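Have a look at this one.
The excerpt is restricted to a subset of chains, each kept in its original location.
Letters A and B name the chains as they come in the text, with residue numbers starting at 1 for each one.
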Amino acid sequence: MKFTVKQIAQILEGEIQGDESIEIYNLAKIDEDAKPGSISFLSNPKYESFLYLTNAEAIVVNQGFKPKKKIRATLILVKDAYTAFSKLLDEYAKRLHPPKTGIEAPVFTSKSAVWGDNFYLGAFSYLGENVQIGKNVQIYPQCHIGDNVVIGDNTTLYAGVKVYHNCVIGSHCTLHAGVVIGSDGFGFAPQPDGTYKNIPQIGNVIIEDHVNIGANTVIDRATFGSAILKQGAKLDNLIQIGHNVEIGENTVMSAQVGVSGSTKIGKNCQIGGQTGFAGHIKIADGVRIAGQSGIISSIKQEGLTLFGSPAFHHNEFMKSFVLFKKFPEIAKRLEQLEKASFSSKKGTD
Amino acid sequence: MKFTVKQIAQILEGEIQGDESIEIYNLAKIDEDAKPGSISFLSNPKYESFLYLTNAEAIVVNQGFKPKKKIRATLILVKDAYTAFSKLLDEYAKRLHPPKTGIEAPVFTSKSAVWGDNFYLGAFSYLGENVQIGKNVQIYPQCHIGDNVVIGDNTTLYAGVKVYHNCVIGSHCTLHAGVVIGSDGFGFAPQPDGTYKNIPQIGNVIIEDHVNIGANTVIDRATFGSAILKQGAKLDNLIQIGHNVEIGENTVMSAQVGVSGSTKIGKNCQIGGQTGFAGHIKIADGVRIAGQSGIISSIKQEGLTLFGSPAFHHNEFMKSFVLFKKFPEIAKRLEQLEKASFSSKKGTD
């Protein structure tokens, strides 16, 4: 892909300061190595120093911006540099990797499966009985869509996604490669002889609209009823969501988090990577949890920030942790006091 | 699916109290939102209060049960409510998602592969050379069964399972979507120049009967000999089992556990989610480990309960942890004693 600075300025409705004929092949962050032929942007003034170092040949800046030193790059002045660059990025991404359409061969589609316009079904993908798929859906190769699954409009499933029977996926969702939706919850009834009997998992998974799910993440189906990922939830890679779990609107979860069965997490939470949640607990809205924390009981107060395994208030954890690091020194001080006390006792005897 | 209360009472050999014509479409837990048209059960008396709140229209209860308040739902009285409901659940599950049979097209089957009656081989699945498969086996779409693999009767592999060459899977096993069996163990010989040489992994994996393995879990093959999951072991999703590991009979492991190479875990253990095991250690039978624990040395005493990273006795961990939370207060008390000691010394000088 190739744009001139002039073309870009037209797209962004910006004003050019410098050479408008420069050819742009790539986008780059201002604080990272930019190849020649890159365009970057400056929005946050604290990054201004990078402006004078970058190899980017064009830079989108806010109107009224005045460089303090000489700049090699051409400037494009716009109302809001962040928004303008973001628009450019969307445009670039669409051209770099345009949406796919059409049904490749071979695929397996049951007679009862139906789908909307602009459907992409990659080779070696499978649509079971009564599958219903909306408009503008992309299903990459080697996906398995089980019987009775429903998928909303404008949703993309990358290669090798597996959706078990009866699950429901909303509109504008993105499921990355290797995601598994609707596998059996981990339910076994202990028997008197020490063995376990499988408990059938007859519920399903409901994924609402605008949900993103990272590669190789697994969402188990409910024992009864539905496990639910609510609108706008964003899950990273390799996450485990147990049976009957509920994840609230716009809750964001980093990679390798594990949520045990029947736990309900509120909306607008931010969960750090590798955090684990015990089962059957409830997390209030807006809770923030640092990575590797262990949440073993319900959190009732909204907006708390937690850390530790088991986790408690982030600030209090850090105070305790600082002392933990100094524990040998603290133990020595205790010992010295004991000696002093012993000798002082002797002294006062 | 639709049953009348009358039909269900016949299946369960129960006695009806109330309207026998009610139509049942679903099963539900008594303490969760039941949709109209649901049947539930009451076995444990501590859940009785839910009986008066549930929207379930029929409830299976023990013979002799007398409600304390008026109930809208029809009751079905049986000898053992838990067992009866469990039977109903099995029946419902089988109808909801009946076993599949037949070989879909296209599949890839080597000339030397053999299989028993009632085989389901989903589209885009692959059977390598000399693969031997028993009766009533279901292999969902997009599975890869490597050369010389053996699979016992009544075993189900969901979509996208990959079994490497020479591995053995028993009877009555369930492997969920994306499971990998028999990938190379993580073995590299350090070279003088800082690089690593791959050590060939020539062993295999043996999975005994009645083993369940959760979605995207990985079991590495042994360097020599076999990595073994013994009869009745139950593994959740996204678990890592290193090379040469042995997991004992009826040991249950929650999601995201990691077991390093050559570690042997006893039978009837219960391992909490995200727990990690060092390599080359041995865990006694019946050990219970809380989630996120780190086990860095062998556990010789049977039936211990452990917690922490590194882990020690659960109760002792909790005692230490309670003090860790109060560490700032404890440090302050120490400081005050130091001041007092200093001034008292001055006093006694």
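Heads up, the rule we're going with is that a residue touches a chain if its C-beta (ideal position, glycine included) is under 8 Å from a C-beta of that chain, and two chains touch if they have at least 3 such contacts.
No experiment lies behind these values; they were computed from the predicted model shown.
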Exercise. In total, how many copies belong to the whole complex of which 2 are placed?
Worked result: 3
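By definition in this document, only the chains that are shown with their structure count from here on.
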Seminar exercise, completed: Whole-Å distance, C-alpha centre of subunit A to that of subunit B, is 25
Exercise. Tell me, which parts of subunit B touch subunit A in their complex?
Worked result: 26-29, 32-33, 86, 89-90, 92-93, 96-97, 104-106, 122-124, 140-142, 158-160, 174, 176-178, 210, 212, 214-216, 232, 234, 236-238, 249-250, 252, 254-256, 267-268, 273-274, 291-292, 309, 321, 324-328, 330-331, 334, 337-338, 341, 344-345, 348
Problem set entry | subunit B-facing residues of subunit A, complex | 106, 108, 124, 126, 142, 144, 146-147, 160, 162, 164-166, 178, 180, 183-184, 186, 188-189, 194-202, 216, 218, 220, 223-225, 238, 240, 242, 244, 256, 258, 260, 274, 276, 278, 292, 294, 296, 309-310, 312, 316, 319-320, 323-324, 330, 333-334, 337, 340-341, 344, 347-348
